[in-house]
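The complex appears here without one of its protein chains, the remainder shown in place.
Now for chain A:
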Amino acid sequence: MAALSVPQKLEILADAAKYDASCASSGTKKRDSASGRKGGLGSTEGMGICHAYAPDGRCISLLKILLTNSCIFDCHYCINRRSSDVRRARFTVQEVVDLTLNFYRRNYIEGLFLSSGIIRSSDYTMEQLVQVARTLREEHDFRGYIHLKTIPDADPDLSHQAGLYADRLSINVELPTAQGLQRLAPEKNASRIEGAMAGMRSAMEDMGDARRKYRNAPRFAPAGQSTQMIVGADGADDRAIIRRARSLYDRHALRRVYYSAFSPIPSPSSVLPLKRPPLLREHRLYQSDWMMRFYGFSADDLEAATDPDSGCLPLDIDPKLAWALRHRGMFPVDVNRAPREALLRVPGLGVKAVDRILASRRLRRLRLDDVARLTTSITKLRPFLIASDWRPVHLTDRIDLKRSLGPAPSQLELFA
């Protein structure tokens, strides 16, 4: 077989990387190429930039590729598993570095997200990943964003080096349950994965302490660590997933948990999965994740929003509305008097809208049309709010409240 060209390798290794949902390039320290040593390239300014969007609606902010899609593991959910007959390719360190710089100079990307199949050994693979990051940072003074996927079984020293070059590190827990991991990824081990995450957290905290004492102490993964869970590959219901996510956030100080809807991959990507991935379920989990991180909902609160039989969040309405419909006694909430926490629980009110309400009501009593100006849709809010000129009376108690707020019913497809 003829050797593959770089664009051919890029096609194979980008295709192999697209199942990783993470694309964030935000939340790292600010730096740029105009200050400090001359000759550097790139900057990071807090807010991430999506340089393009693919027709799957996902943001493209980083060059997301694998170093190689060869793998000695045989994880069932993964297109790159050993037994898959997908075409294999492998980049050299220099090829990844050149691609990153060429794309960056043309403003196509914000940086690099590099992952890899395991070749030879975990340590060898991790060394190669670190080598790419080191070359970018040290030889080319690259100041853009770097996200490295860390291999849980690799030597902690290597992960430590990775943290010195990368903005973000991540290790995928892969599946919400340990049994699921044991079954679908027998070579992986849930406790080793969590051990590596805990090690990463303590390295971040140590470096944080060092920086408080010595201003020039090196930074360690300033954008923190994240992880990804595959939804729908094992039997875990949404309750189990939410609990797992909560405990991961708590124990490992994660910035993000990504959820990736699983679809069995029949053969290499030339054909679609047989079943459409459960995208709506994935979306509801992201909503519940947001509710935990920004709206003050606990895992118990979210459990109350799940369906008691299936243990899953409803698909037809969002989890915040589902929670509110089960806790009608907490509503309506008075926009002029309710505390921030109570306003955050109103379905349809976002964090920004709540902060604007709090700022405005210090000056005067708010009417319903004031609230309308602060939010996108007032119709869905009305049953849950009291304003100076509005009181929903029976609306909150109506039995058909869900129907009036949920999506319009549509006829089932006869030939679906």
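Convention: a residue touches a chain if its C-beta (ideal position, glycine included) is under 8 Å from a C-beta of that chain, and two chains touch if they have at least 3 such contacts; residues count from 1.
Rule of thumb we're sticking to: contacts and distances are computed from a predicted model.
Per the UniProt record, the chain missing from the shown structure is "Type-4 uracil-DNA glycosylase", taken from the list "ABC transporter ATP-binding protein", "Glycolate oxidase", "Type-4 uracil-DNA glycosylase" or "Carbon monoxide dehydrogenase large chain". Which of A:4, A:60, A:119 or A:164 touches the hidden chain is settled by the complete complex: it is A:60.
Taking the complete complex into account, A:184 is the one of A:97, A:162 or A:184 that touches the chain left out.
On the side of chain A, the interface with the absent chain consists of residues 6-7, 10-12, 14-15, 17-19, 32-35, 38-43, 45, 47, 49-60, 63-64, 74, 76, 81-85, 99, 102-103, 105-108, 179-180, 182-184, 186-187, 234-235, 261, 263-267, 269-274, 276-277, 279, 356-357, 359-360, 362-364, 366, 370-371, 373-374, using the contact rule stated above.
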